[in-house]
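Apart from one protein chain that is not included, each protein chain of the complex appears where it belongs.
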Amino acid sequence: MTVFTPADPAYQARVRDSFARQSIMALIGAELVRVEPGLVEIQLPYRADLCQQHGFFHAGITSTIGDSAGGYAAYTLFPADSSVLTTEFKINLLAPAAGERLSAVGRVLKPGRSLTICDVEVFAVQDGEAKLCAKLLQTLMTMHRKTDRPPPG
Amino acid sequence: MTVFTPADPAYQARVRDSFARQSIMALIGAELVRVEPGLVEIQLPYRADLCQQHGFFHAGITSTIGDSAGGYAAYTLFPADSSVLTTEFKINLLAPAAGERLSAVGRVLKPGRSLTICDVEVFAVQDGEAKLCAKLLQTLMTMHRKTDRPPPG
Amino acid sequence: MTVFTPADPAYQARVRDSFARQSIMALIGAELVRVEPGLVEIQLPYRADLCQQHGFFHAGITSTIGDSAGGYAAYTLFPADSSVLTTEFKINLLAPAAGERLSAVGRVLKPGRSLTICDVEVFAVQDGEAKLCAKLLQTLMTMHRKTDRPPPG
Partner (left out) sequence: MTVFTPADPAYQARVRDSFARQSIMALIGAELVRVEPGLVEIQLPYRADLCQQHGFFHAGITSTIGDSAGGYAAYTLFPADSSVLTTEFKINLLAPAAGERLSAVGRVLKPGRSLTICDVEVFAVQDGEAKLCAKLLQTLMTMHRKTDRPPPG
């Protein structure tokens, strides 16, 4: 496993602050549980209003926490005065997203000045057992000298 | 454009019924606005609680309506006693998902007995102008002789 | 269909020159048959040594001409003093790549200063009939002020 050294010593606060501004995370009840250099974990407790027609987590919700886990894993390595943007990702759904909660673990595969590639695993957790239910391969862009906050007004 | 003939004459009701059981659609406020053979459109009005850190729709929410638009486009062509499952998709985010609402249009590219491939375009609509903001390429599986409803209990 | 205006009036010669330096194209016998603003077509006649185990074109060869068709479609719109790099693509194989030849048509979906997104269709042509056999969604990067030629030595 590659060991990364963040360019910005305050990377943790920067990621937590950005996550707190992702309003969708509050709506669905997602929690940021781990922020390390090149690695972020987001957990999502089961709720009956996050589902597809069979009562499992909707693939779009699995994608939502997977995308943010990878995006913030990349963002841990970005410079202080930058923002992060997903340019694309691909997700394979390996097993039903069924369980008490989902856990999405994003890891930087290849950092870069402009583009960073992440690998994300999403686990369905039931009775303490974590089962891999989705895998993402994702490209993030560093937006240099761009605020991570919304435009004013 | 290929013209498709659904195997199940009641495909519209079957799709609408399944969509109504996707609880996430109610949570985010998504609406099923078009159901035709091999084509489904889902719209999503802007809400401040569906966003990423810049105040635009989160990529996962764009994925959520994109995935369902493609999935139900495929499902229009499935037999009556089947269910639909997304096996994978890839999404490219082409422009900020900013506007009054998103419109996701899913189209069947290639139907098949086991696998169906769909192409999905997501537009950001502002002042009556629709701008392509995301593109998905997606694989759906037909689950033959499987109910589209949740397991009992 | 979007109409594009190339920044470099000599885009045709630039693309043809670069294609001629892709040695793999000569090895497999691929031909550059169309170069228009934002659109490139590459054809590949069938040969028994380009196949997978069933005697059809190998998916990697379908990918090879698909990747170059999309890459050069993007490159038509790039500035004169730049090079092109594929950062990623996804391919869905829709039907057996069986026929007298393959035709890959790459189209720019969204040009950008740094990243360009292309949509590529690959057709299997038999007895004058073209059947869509693969679809790619691809991201290209503009390498500004970088020669498109190999490093010296």
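To keep things simple, chains are lettered A, B and C as they appear, and every chain counts its residues starting from 1.
We take it that a residue touches a chain if its C-beta (ideal position, glycine included) is under 8 Å from a C-beta of that chain, and two chains touch if they have at least 3 such contacts.
Keep in mind that this is a model prediction, so the values were computed, not measured.
The hidden chain, counted over the whole complex, makes contact with A, B, C.
Summarising the interface, chain B meets the missing chain with residues 87-88, 90, 114-115, 139, 141. Taking the whole complex into account, chain A touches the unshown chain at residues 90, 92, 94-95, 109-110, 117, 119, 132, 135, 137, 139.
In the full complex, chain C makes contact with the omitted chain through residues 18-19, 21-24, 26-28, 48-55, 58-61, 63-68, 83, 85-93, 148-151.
Definition applied: only the chains that are shown with their structure count from here on.
Taking each chain's centre as the mean of its C-alpha atoms, chain B lies 29 Å from chain C. Note: centroid distance chain A to chain C, computed from Cα atoms, is 33 Å.
Put simply, the C-alpha centre of chain A and that of chain B have 22 angstrom between them. In chain A, the positions touching at least two other chains are 87-88, 90.
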